[in-house]
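Shown here: the complex without one of its protein chains, the others still in place.
Every chain is named by a letter (A and B) in the order it is written, and numbering of its residues begins at 1.
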Amino acid sequence: MRLPTLIPLAIASIIHTATGAPAPTAPSSVITTTKITPSYWRATFSDPPFNIQGNAFFRDFYTLVDEITSDPNVKVVVFDSNSKYFFSTHVDLINTLDPDLYPGNPRYWDSITRLAKAPVLTVAAIRGLTYNAGAEIAAVLDVRFGSKEKAVLAQYEVGFGANPGGGGIELLSRLAGRSRALEVVIGADSIDAETAALYGWINRAIPDAQFEKFVDKFARRVAGWDHSAIAAAKNLINGRTGFPTADEQIESFNSFLKADAPGGLVDRRLKAMAAAGMQTNLNFEENFGREELKFVGNGPWNA
Amino acid sequence: MRLPTLIPLAIASIIHTATGAPAPTAPSSVITTTKITPSYWRATFSDPPFNIQGNAFFRDFYTLVDEITSDPNVKVVVFDSNSKYFFSTHVDLINTLDPDLYPGNPRYWDSITRLAKAPVLTVAAIRGLTYNAGAEIAAVLDVRFGSKEKAVLAQYEVGFGANPGGGGIELLSRLAGRSRALEVVIGADSIDAETAALYGWINRAIPDAQFEKFVDKFARRVAGWDHSAIAAAKNLINGRTGFPTADEQIESFNSFLKADAPGGLVDRRLKAMAAAGMQTNLNFEENFGREELKFVGNGPWNA
Partner (left out) sequence: MRLPTLIPLAIASIIHTATGAPAPTAPSSVITTTKITPSYWRATFSDPPFNIQGNAFFRDFYTLVDEITSDPNVKVVVFDSNSKYFFSTHVDLINTLDPDLYPGNPRYWDSITRLAKAPVLTVAAIRGLTYNAGAEIAAVLDVRFGSKEKAVLAQYEVGFGANPGGGGIELLSRLAGRSRALEVVIGADSIDAETAALYGWINRAIPDAQFEKFVDKFARRVAGWDHSAIAAAKNLINGRTGFPTADEQIESFNSFLKADAPGGLVDRRLKAMAAAGMQTNLNFEENFGREELKFVGNGPWNA
């Protein structure tokens, strides 16, 4: 647990526009949970259109992980989105992020690690653009299904001058291997569902017309099995394949923080991107990978 | 070698319907070997329609492994099936399994490890349903080709309350990675050939009309090379990629045995499944992944 080391850096650099106001403590509901049965839950990212990961998102996420890891009945949780554009996108780069909530905090690494080890199968049902922290949350889940026509994944961080810092490098490297991780992260461009499936970033791409039925059938099968069998199988597969260590992920996070020093290039660039439409303009967010070209490099910007 | 530890558990739990009769010792021929040339053998699973892995199967398999690993001429062995429905299916869950033969016995781990390390390329030519122990035998072989239309792979064990115990978790995890192994094993559903190829579970899916010609051409190429070059290449690739250790595989097997305790849920469920058609009814075996839904969970069973 490196909180004492990380917090000061994080306060200085992540919270670009910190107002000093206390973090909200009221209940929030940007992740809504539906218990279809006691064994089969849907967790829906519900902050359309962007599903940006701000304080409310992380508060809800940590609460949900606590619920999943302590409920004796739940066997499968499908994560989806109520936005027709995005599964989940980046962390809130404009508003204050509570130091106790933001990714990079030990609470984040602890939550995703517990989730990966829980005797519950977690499933990402991806039907929209999924990038940066959004792609990292998806990669944390056990299984990822993508709509062939609608799912798009990306790690755009190199495009604005940093590297993925929320575990994305560790998770993607394990799923896709060296050469494809290098392409995705350094190319910093959108990856369609079929390519993401080829790379192992998602399990498979399913035609959108069959998507919901496929996911629901899969989840109902899992929910119908014995909890002990699911737990034994997941425990054994975890033992054979591992999960990135917090230390590995913190190395990437610290590298991210170093790039994102206050007043530095990334900081100023993100502020300019915010002024240009980031987090407010749908077109900007949908074309994040192209829009950020305007703030780096030498053009032309029709690339 | 953990035989003393494993045997009592195995006797107690695997041999559900043990009659006390001695295991058969007569020669059997449920795996028939054809030496197309001294260098190119075909080993055919020949116990149609199910190719269930009982005493005769394991006796033949161990004999075949001994022959392959001691013959100085053989360079490539293609494993196929004379059943038009199945490549190979589960272990015999009804009749007595000789403790000296059943998987989980050190003889099993020793045989598959010697085969993986032998200076001979083994090839699974899969044109039917291949599941549970059958999928595990296929995964033990060096290379797997599947008919695009006819090959279907599965590990259905979670569906009746256990986990794959014959090395399947270890082999599949290496071939397909964490997320896809979790989907296959915990989803416990049929995986078509193209998806199995996407996941790396089989090398590739080949249109059935071209399948035999492709496999035969591949085997003849290998059989035509110098034995020393095949041996050197396999030895080096084995060194770079490893093979699951017996200890890893035994951990999964012991977890399987724990679920499958005599008189317990899995034991009773398998008996009920036997009464419903398992090992006797072709439709039951072909739809194993759906049939077992009727013995667990809450329905409806048309999922």
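Just so it is clear, a residue touches a chain if its C-beta (ideal position, glycine included) is under 8 Å from a C-beta of that chain, and two chains touch if they have at least 3 such contacts.
All values reported here derive from a predicted model rather than from experimental measurement.
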Full-complex contact with the absent chain, from B:148, B:220, B:268 or B:290: B:220
Option from A:39, A:163, A:203 or A:238 whose C-beta touches the chain left out: A:163
Selected residue (touches chain absent from view) among B:232, B:261 or B:282: B:232
Selected residue (touches chain absent from view) among B:144, B:178 or B:269: B:144
Where the missing chain touches chain B, by residue: 37, 121, 142-144, 174-175, 197-198, 200, 203-204, 217-218, 220-226, 228-230, 232-234, 236-243
Chain A, residues in touch with the chain not shown (by the definition above): 157-159, 161-164, 169-170, 173-174, 177-183, 185-189, 195, 198-199, 244, 248, 251-252, 255, 258-259, 265, 293, 296-299, 303
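The rule is simple: only the chains that are shown with their structure count from here on.
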Intercentroid distance (Cα basis), chain B paired with chain A, Å: 37
